[in-house]
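A protein chain is absent from this complex, but the other protein chains hold their places.
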Amino acid sequence: MTDLATHVFTGLGVLFFLAGSVGFLRFPDIFSRLHALTKADNLGLGFIALGVAFQAGSWRQVALLALIWALVLLAAGTVSQLVARHALRERDGR
Amino acid sequence: MSGVTLYALTGAALVGTGFFGLIAARHLLRRVLAFNLIGSGLFVYLGAAGARGGEADPVPQALIITGIVVALSASALAVGLIVALARARGRAMLPEEDVGG
Amino acid sequence: MTVWLTFMAMGVLVSLAGALVRVWRGPGRADRMTGAQLAGTSGVAVLMLLAPIEGWATLDVAAILALFGALAAVGFVKALSADGGGDPEEEDGDPVPLAGDRND
Partner (left out) sequence: MTWALDATLCAMILAVALATVLGRGVFRAIVFFVVYGLLLALAWVRLDAVDVALAEAAIGAGLTGVLFLAAFGRLARSGADAEPPPGRVNIAAALASAALTGALVWAWVALPLPGRPGPELAEALPRAGVENPVTAVLLNFRAWDTLLESVVLLAALVGLWMLARDEAWTEPLGLPQHVRPGGVMASFGRILPPVGVLVGAYVVYVGADRPGGAFQGGTVLAAVGIVAALAGLVRPPRVTRRAWRAALVAGPAVFLAAGLGGAALGAGFLTLPERIAGSAIFAIEIALALSIAVTLAFLVIGPPETGLEDQ
């Protein structure tokens, strides 16, 4: 049962990663590409963390998985905002 | 072919790649990057040698950890020198190689 | 389970390899930097997937990658601000003009 949950969630997570990369490659400009980064990949990472949590032997490991996901969300939110601002300035600056 | 051999071959190839970059690149920042490739290639090679026979050997690991930290500090010093050179000359290349461009 | 998780980790790496094409092509510096950010997220995902196989200490490595996932990009926007210490959200100062090709 737990193995099935791991299969389903990690598989779903990897699908989101693949979708994110396709978007990152095919979207026309940096602003839409940042969506691929912040939406698809972080959702995918959440599913992977969830799937791996079913294999965890203790709550400490589950808590660490959750903390890691939270840290990645914080990083992605910060980076997409700052990089988008930078790109906007660079575009309007010239 | 076992996984460890794969990493050893990768390490060997990284050393070659970095060596090529060290000679071929003219911008000094790229040379520092290439030099780091050589160093980390050797680390991978050494780490793979330590992982032969199943259990990872702690002695190369200890050498590599200090090596990584020292490599960063050496890079920081090199980068500082390059920035100082660029501020003095307006170029980040060695004078004898600074032709064209 | 080992085989499944290994293949999932491979899947994440393959998706990262695709994203690295964008780092190669650019065209803008922001595009390349975003690719590096994506590599960090993918690295965290791979380490999570490897944790049940390689031992849960792997999650400590993932935590460090996650912690500093934004550091390179923050350093990027800082370094290319007008005086090298700015913030793109501030009102004044445009990014530093570069002598090289704007996309290099």
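Going in written order, the chains are labelled A, B and C, and every chain counts its residues from 1.
In this text, a contact is a pair of C-beta atoms (placed from the backbone, for glycine too) under 8 Å apart; a residue touches a chain by one contact, two chains touch by 3 or more.
Not measured: the values here are computed from a predicted model.
Note on the chain not shown: across the whole complex it touches A, B, C. In the full complex, chain B contacts the hidden chain through residues 1-21, 23-27, 29-30, 32-34, 36-37, 40-41, 43-45, 47-59, 61-66, 68-70, 72-77, 79-84, 86-87, 89-93, 98-101. Even with one chain removed from view, chain C keeps its contact list with that chain: residues 2-3, 6-7, 9-10, 13-14, 16-17, 20, 23-24, 26, 29, 32-33, 35-36, 39-40, 43, 46-47, 50, 53-55, 57-58, 60-61, 63-65, 67-72, 74-81, 83-87, 89-91, 96-101, 103-104. Where chain A meets the missing chain, the touching residues are 67, 71, 74, 77-78, 81-82.
Just so it is clear, only the chains that are shown with their structure count from here on.
For the pair chain A and chain B, the distance between mean C-alpha positions equals 30 Å. Separating the centre of chain A from that of chain C, both taken as means of CA atoms, is a distance of 11 Å.
If you check the complex, the residues on chain A that touch chain C are 3, 6-7, 10-11, 13-14, 17-18, 20-22, 24-25, 30, 33-34, 37, 41-42, 44-45, 48-49, 52, 55-57, 61, 64-65, 67-69, 71-72, 74-76, 78-79, 81-90, 93-94. Those residues of chain C lying in contact with chain A across their complex are 1, 4-5, 8, 11-12, 14-16, 18-19, 21-22, 28-31, 33-35, 37-38, 40-42, 44-45, 48-49, 51-52, 56, 59, 62-63, 66-67, 69-70, 73-74, 76-77, 80, 87-89, 94-95, 102.
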